[in-house]
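Missing here is one protein chain; the remaining ones are kept as they sit in the complex.
Should a chain be cited, it is by its letter among A and B, assigned in written order, with residues numbered from 1 in that chain.
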Amino acid sequence: MVNKKARSTRSLFFMLALVLITSMLAACSGGNDKPNNSASSATPSNTSGNGKEDTAKQEVDGIDISKPVTLKWYMMTFGEIPADQDRILTAINKYTQEKLNTTIDMEYIDVGSWDTKVNAMLTTREEFDMIFAPSWRWFRSNAQKGAYYEITPDALDKYLPQTKALFTDAIWDSTKVKGKYYAVPGNKDIAEAWGWVWRKDIADKYGIDMTKVKTFQDIEPILAKIKEVEPDLVPIDENQEPLRGRTYFETLNAGNWTLRTDNDSMELVKLYDQPEALEMRKLWYGFYKKGFIRKDAATKRDVDLINTGKVFASWMQLKPGKDAELNAAAKGNPAFPKDAVYAQNIVTEPYITNDAALGSSTAISSTSKNPERAMMFLELYMNDKYLNNLINFGEEGVDYTKVSDNRIEPIEGKYSLKGMNWAYGNQFLNYLQPGEADDKWEQFKAFNSSAIPVKSLGFFFDEEPVRKELNALTAATSEFAAMYWGLLDPDVYLPKLEKKEKAAGMDKVNEEVQRQWAEFLASKGQTANQ
Amino acid sequence: MSKATGEMVANGLIQGTKAESKQRKKGFFFEMRRHGALYSMFIPGAIFLLIFAYLPMVGLVIPFKYITYSNSFWSTLFDSEWVGFYNFEFFWDSPDLYRIMRNTIGYNVINIVLGLVIAVSVAIALNEIRNRKSAKTYQTIMFMPYFLSWVIVGYLAYAFLSPNGFINMGILKPFGIEEISFYTDPKYWPFILIFFAHWKGTGYGVIIYLAAIAGQDQSLYEAAAIDGASRGQQIRKIMIPLLKPMMIILTILAVGGIFSSDFGLFYNVPLNQGVLKETTDVINTYVYNALMSSGDISLSAAVGLFQSVLGFFMVVGVNWIAGKIDPESKLF
Partner (left out) sequence: MGTSISRTTNVIVNVFLIVLVLLCLLPIVLVLSVSFTDETSLLNQGYSFFPGKFSIEPYRFLMETNLSGILNAYKITIFNTVVGTLLTLLMVALYAYPLSRRDLKYNNFFTFFLYFTMLFGGGMVPWYLVCTQVLGLKDSIWAMILPSIFNGFFVFVMRTFYKSTIPIEVLESAKIDGAGEYRIFFQLVLPLSLPAIATIAIFTAVGFWNDYWLPLMLINDPKLSNLQYMIYRIMTNIQAIREYSQDASGIATSLANAPSEGIRMAMAMITMGPIVLIYPFLQKYFVKGLTIGAIKG
């Protein structure tokens, strides 16, 4: 009855049973051995040498650091993790061990996986110490829900005094959520300004002076000319933010409300009731119809026009030296034409928004077991020139050579956070890279200090009371996203959008915005009509 | 009755008389003693389910809460504010509710029916062709699309459907037909989406039916051939009826998901173009877009629960119907 095949099948399956049992055992023991979720274990993972523990600092500025600590830090990456990251981490830990009796367990999470992973981590209250928490990745709503550790004003003075001095009080205030501090801001180009970036080589060829372009009406004839003489070049990049830049309006992030910037009034007005807004949308749609914006803009957003040199002009957020950055980045792209060069002109006045200082901020988790030590590390991170450049550029002689006191030349193929320096703490501490102006940091400082605060600085629309309506609105109006890119006819679609919005509960949102705004004004001792 | 027969009755292998079946109803311990070994086979799977499926079911409260973070996950769950059906309302009160329900259910019904017909037909075709090498090759190739992610399929679709794509440039233009702007016209998309759903998924279903056919008793066919039946008759009268249990169970299982959709297909292939939403927006994409504004997990949890509950009722209904056709094939 029992044939050969059955016998071998039988032994195969007994073997499988064995595999099953051993694998379960392996998994369980593997899971217990690894300190997966221990954010702050008692033993440092990277002690630099023997005997170092005896000479480790016991206190700094009167704060006791006798207990060695490991801090788990989650940082964002936008592509692959730089080569040799392990070696740099070891060097970092050697330094932090020496200075603060602390080691850092640094982990990277990809930007594309960020929301999924971080949401799960936060909701399951995973233990970790620090995390990259910028405003554009749910910083405020997470803070409101209790994900982060509150940095009290006293703690700020005690553990982060130098960092505190890096920013003005107004800026610290803008980072508050419901009156509390939850993040250590990132120090870089904090002010926001918008302007044009264009292909200088093409402009020179045809004698076009882009610095004279101040409005979108101004650029229209130029785009027409480019389309005529350079048919392979897209005249202008499709853009979601032609209304940004505070030329007429402030971005409020509260329904469709906005503030006009050409008067002192604090009265909220509806964006599309304003003639300039409507005109802008029509103008932009006109660009699309006339072929200045590429025909397949709606579907082809994945192909990057700037880095491949396929566009003439683009309206974008600028800072001093952005064009140099763009050039440096694009040079690495094989499709970028050899003689192509970008130039920029900032058109708007620089201004400071609520999110200005939260572009690269770091927060401490409320599940951290060592928030004080985390703060001390952040203080070092934000103010120590050696540590900052170690993280950004690696080890001298190995990853870069020093050309002068503050300038370096990176070594090809070695560790470098090129292009991502803005995300790491205090960019002002960075050495200068090839192609950057000598006075880059002075320019940044001037840029930042010349900025005026927006009228609505300090106002956050608390979405919680109307979150149902907002969710419905987002889903219902996503259909019209293309209109914001200038790809749909506003005359046709704006009425449709308004109808949809009303059906999704826009009225309730409007009421709530007005109510919160009135409260905000009252708290500042102002009324809608100055 | 003989001892052997008696045993067989007790084992349920053959029906005994009423008196004998009364003896079987002795209850739990009797059953355990009789079939302990068999019940023990459930253990590994049951443990898995308890850990990975039942334990997480504490999360079933999430749709009804507004999640704020406390010290531990448990306190987060319990301390968070109870909001009843609030999280469902953005969905129920949505002006697009009719559209997304219609699209979701519509596509699913069509795909279930079409999927059944295509998979069975192709499986039979593959089984019948004489050259086994060809069959093997065809089968392998038909399975290939299954490996491409929907993101890539989205790019491929674009290559065919874009204004400069193969269809416009390669087929319509040479024949002087006016170009079709696929990505701005909703009316073509039901066909496009259904096409891709089956293009990617048919290989999968075919394998199941091929296995089922392979397991059929060949002597039945030989007997029928001797009786003078043509192959076509053999297929219609033997093969397909024998495939009924498999067809029924797969349909019942598919029906459970009638309120869900393959997110990857509906999000990536239309390249998230808003103007196409009339025919491409389904429940899953709708919720995904809503999440863009808040990152609130309770929302997707709420809609997911809604989809599951409705799907459950559908399955109970279809299972009952299936019982009328072929009691052996009922799910439960």
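Everything below uses one rule, namely that a contact is a pair of C-beta atoms (placed from the backbone, for glycine too) under 8 Å apart; a residue touches a chain by one contact, two chains touch by 3 or more.
None of the values given here were measured: they were computed from a predicted structure.
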Contact with the hidden chain (one of B:His35, B:Arg102 or B:Lys237): B:His35
Which residue of B:Ala212, B:Ala290 or B:Val318 touches the chain not shown here: B:Ala212
Chain not shown: contacting residue from A:Ile63, A:Ala170 or A:Val303: A:Val303
Among B:Gly106, B:Pro145 or B:Gly295, residue touching the chain not depicted: B:Pro145
Contacts of chain B with the absent chain, listed as residue ranges: 4, 7-8, 11-13, 31, 35, 37-39, 41-42, 44-46, 48-49, 51-60, 62, 73, 122, 125-126, 128-131, 134, 136-149, 151-153, 155-156, 158-159, 162, 164-165, 199, 202-204, 207-208, 210-219, 221-222, 224-226, 229-232, 234, 242, 245-246, 249-250, 253, 256, 297, 300-301, 304-305, 308, 311-312, 315, 328-329, 331-332
Touch residues of chain A, complete complex, unshown partner: 1-3, 5-7, 9-10, 13-14, 16-17, 19-20, 23-24, 26-28, 30-32, 34, 36-37, 78-81, 107-114, 116-117, 119-120, 123-124, 126, 134-137, 188, 240-241, 301-304, 306-308, 310, 316-317, 319, 325-326, 329-330, 332-335, 359-360, 419-420, 422-423
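Methods note: only the chains that are shown with their structure count from here on.
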Separation of chain A from chain B, taking each centre as the mean of its C-alpha atoms, in whole Å: 40
Interfacial residue positions of chain A with respect to chain B in the complex: 20, 115, 119, 122-125, 138, 141, 144-147, 295-296, 298-300, 366-367, 463, 467-476, 478-482, 488, 500, 503-505
Contacting residues of chain B [partner chain A, same complex]: 44, 67-73, 76, 86-87, 89-90, 93-96, 158, 162-164, 183-184, 271, 273-275, 277, 281, 286-287, 289-297, 299
